[in-house]
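Entry: chain A
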Amino acid sequence: GEDTSETTAAPATTTTASSAEPLKFGMILVGPQNDRGWSQAHFEAGQYLEEQLGAEMIVLDKVNSADLPDKTVDQVAQDMINRGAQLVFLTSDDMRDGALLAAELNPTVPMIWSSGDSAWAEGEAPAPFDNLGNIMGRMEFGKMIAGCAAGLTTQTGSIAYLGPLINDETRRLVNSAFLGASYCWENYRGETTPLEFTVNWIGFWFNIPGFTLDPTQVANGFLDAGADVIISGIDTTEALDVAGQAADAGESVWALPYDFDGACELKPEICLGVPYFNWGPAYLEVAQSVIDGTFTATWQWNGPDWTDLNNKETTAIGFVKGDGLSADNASTLDQFIAGLADGSINPLVGPLNYQDGSTYLADGETATDQQIWYTKQLLEGVTGPSE
Partner candidate 1 sequence: MSWMRPLGRVLIPIVGAMAFAILLLLLAGANPFEALGLLVEGSVGSAANLSDTLTAWVTMVLAAAGLVVTFRAGLWNIGVEGQVIAGSIAAAFAARTIEGPVAVMIILTMLAGLIGGGLWGLLAGTLRVYGKVNEIFGGLGLTFVATSLTTYLIIGPWKKAGVASTGGTDPFPRDSWLPTIGTLRVSIVAVIVAALAVVAVYFMMRGTRFGLRLKAVGQNLRSAVLFGIPNKRYLLLAFIIGGALAGLAGTIRVTGFHHKLVPTPSGAHGYLGILIVLLAGFQAKWIAPIAFFFAAIAVGASQLPLQMEVDSSLGGILRGVLVLFVLLFGGWQARRAGARLVADAAPPVVPATPGGEG
Partner candidate 2 sequence: MSLELRDIHKHFGPVRANDGINLTVEAGTMHGLLGENGAGKSTLMKVLSGFHAPDSGEIILDGKHIRASSPQDAIGHGIGMLHQDPLVFLPFSVIDNFLLQSPGGLRLDRRSARREFEEVCERFQFSLDPSASTRSLTVGERQQLEIARLLWLGARVLILDEPTTGISAPQRVKLFATLRALAEEGMSVIFVSHKLEEVEELCQRVTVMRQGKVVGHAEMPTPASQLVEMMFGAPVEVEAAQPIELGDPLLRVKDLSVEERLLSIEALSLDVRGGEVIGLAGLGGSGQNTFMRAVAGLVSPAGGEITLDGKQIAGLPYRDLLDVGIQYLPAGRLEEGLVQGLSITEHFVLSDPDTPFFVDWDAAAEHAARAVTANFIKGRADSNAEELSGGNMQRLLLAMLRPGLRLLMMEHPTRGLDIESANWVWSQLLSRREDGTAIIFASVDLDELLRYSNRILVFFSGRVISEVNASDTDVEELGFLIGGKVREQQ
């Protein structure tokens, strides 16, 4: 096949797509494109690009070594480039090595490794490829809102978090949910007994029976142990399914799924809401820069559009309230969101300790981006393993 790397030398920023032909871009998904979670959110962002730019998406889902054993991530990227992709999105934390290799082999093709930190000069592991950028949403806000909704709703004072595998990102998100929940529990409900906040990790982004813990079982276990709100951190919707069943059986329980704005639809009446990624705007901007020939590899960590959390044109992360959230709590939640927006509420200010008692943020200290991104432990008050 024609190999684009032979043209070499020219820096990525000079690649210009002819304006006559529509942009072709590749979208590499780690899970199924219809997972009602992480992968579907990316897939729909791709469709958004097609709509907005008349661009053409080449998509391949289930790109992981178990489900697609005979292609590696970099080979898939190469296939897409060979098919004419001028921009490739590699959309999982798992794709780090493939992304770096693909970027190295195709220095003129712009690529985005989502949720990664390779282009962050101040990050822990910057990589020297100027055609590989990163995009991530500031989901810590989404998780704080989700936590708040949980804290406002819980009757038993016990909230559970269905965690995937353990890394910086997932610790960051658990801590955010915990901070949001505690804030609302204490400040809006005036409770003084500390909130019970438990996390169990299943071991991977989604369930592989026999190897990961079974999220269905874990979610059931949460309910058995007395939790009445489950916050999901995994790619799929088991937490909502299980809570829905319990609710059907007459129990008062709720859940918050994750990643995808349509996730509540499976069981709206007990869904408190869903924090989701809206990759569209950032991806659109990148695609436009490729068309314009102005692409530069940057690390983006985009926050919500506080003026309208659910504006699909502008926000990087959002939160859709669910039918399970009572009207009172919904308005309290809006209050919390407004506080986050104007900065009057910032749960990520010290004093905060890690689980082992060591200091995370000293009294009055506001967390830096590095401190938030590279979260090393769960916080004091969260039950569950940190590593």
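In picking the candidates, the idea was that all candidates are chains of the complex that A comes from, given by their letters.
General observations
Assume a contact is a pair of C-beta atoms (placed from the backbone, for glycine too) under 8 Å apart; a residue touches a chain by one contact, two chains touch by 3 or more; residues count from 1.
Predicted model only: the values in this text are computed from it and were never measured.
Going through 1 or 2, you find that the chain touching chain A in this complex is 1. Of all residues in chain A, those touching candidate 1 in their complex are 1, 3, 5, 58-62, 64-66, 68-72, 75-76, 78-80, 82-83, 92-97, 101, 105, 124-125, 165-168, 203-205, 210-211, 374, 387.
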